[in-house]
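Of the protein chains in this complex, all but one are displayed in their positions.
This part shows chain A:
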Amino acid sequence: MSDVTSTTKLEQAATKAAVMNQLPADKESLGQSPLHHADFASAAKRGAQKGGIHLSELALLGHLTLRCDAGNLEQLAAVEAILGVPLPLTPLTSVEKGAYSVRWMSPDEWLILVPGLEAFSIESQFRDAMPGHYSLVNSSGGSTVLMLSGDNAVELLQKSTTIDWHLSVFPVGKVVSTLFAKSTATIRRTDDQRFELIIRRSFADYIWLWIQDASLEYGLVIEA
């Protein structure tokens, strides 16, 4: 094994010490989604109930960015043992198991979404079990997830991106990192007419405004 893929005991101890639970210890301090001000909960009640675009937010999930060596079988086995599902090694694919989902981001990078309260324990398991040289960063605070569905969801994406959304080239499970209305987004097809948008926290309000504008002609239904 080369120097790059092996770590000393001291380095392993250091990476373990670096892990920190980002959630506050007292249960009363609640996290806020970057779309907190949009108040999807009451918009779902008083807004339109029929329309071509359905939008909901999966707020406060755990976002873990894993970088490791796709050729290192020990690392791949460790990831599979923790998540219960192997890393998707084929470009632009994703896998899902229960509440966990893993997206291919780059030849040596994956984005793992887990329930928000589990992020710390998953991260700790990685620190205990992952061999060799790797990086795992809890980037939960940096982005949020929007679910876009409805009969006109593809039309809205066609207006906002340069990607070909036809099912023959963009099947269910495919994931792309691209520009959505000029801001970076990771978009995954979870069903024929259902898409998952992972967007930057700082662009969340802009994209919320964009989606409202882009869905004017179809009708926008907010789901809590």
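In this text, contacts are C-beta pairs under 8 Å (C-beta built on N, C-alpha and C of every residue); 3 or more make two chains touch, one makes a residue touch a chain; residues count from 1.
The rule we apply is simple: contacts and distances are computed from a predicted model.
**Student:** Since a chain is absent, check the UniProt entry for it and pick the matching name: "Sarcosine oxidase subunit delta", "1,2-phenylacetyl-CoA epoxidase subunit B", "Phenylacetate-CoA oxygenase subunit PaaI" or "Succinate dehydrogenase cytochrome b556 subunit".
**Tutor:** Per the UniProt record, the undisplayed chain of the complex is "Sarcosine oxidase subunit delta".
**Student:** Looking at A:38, A:156, A:176 or A:220, which residue reaches the missing chain?
**Tutor:** Result: among the candidates, A:176 touches the missing chain.
**Student:** With the missing chain put back, one of A:42, A:158, A:184 or A:202 would touch it. Which one?
**Tutor:** Of the candidates A:42, A:158, A:184 or A:202, A:184 is in touch with the missing chain.
**Student:** From the list A:91, A:141 or A:171, which touches the chain that is not on show?
**Tutor:** A:91
**Student:** Given the contact definition stated above, which residue among A:106, A:135 or A:158 touches the chain not shown here?
**Tutor:** In the full complex, the listed residue that touches the missing chain is A:106.
**Student:** Residue-wise, where is chain A in contact with the chain that is not depicted?
**Tutor:** Residues 91-92, 105-107, 109, 162-163, 176-179, 184 of chain A touch the chain absent from view.
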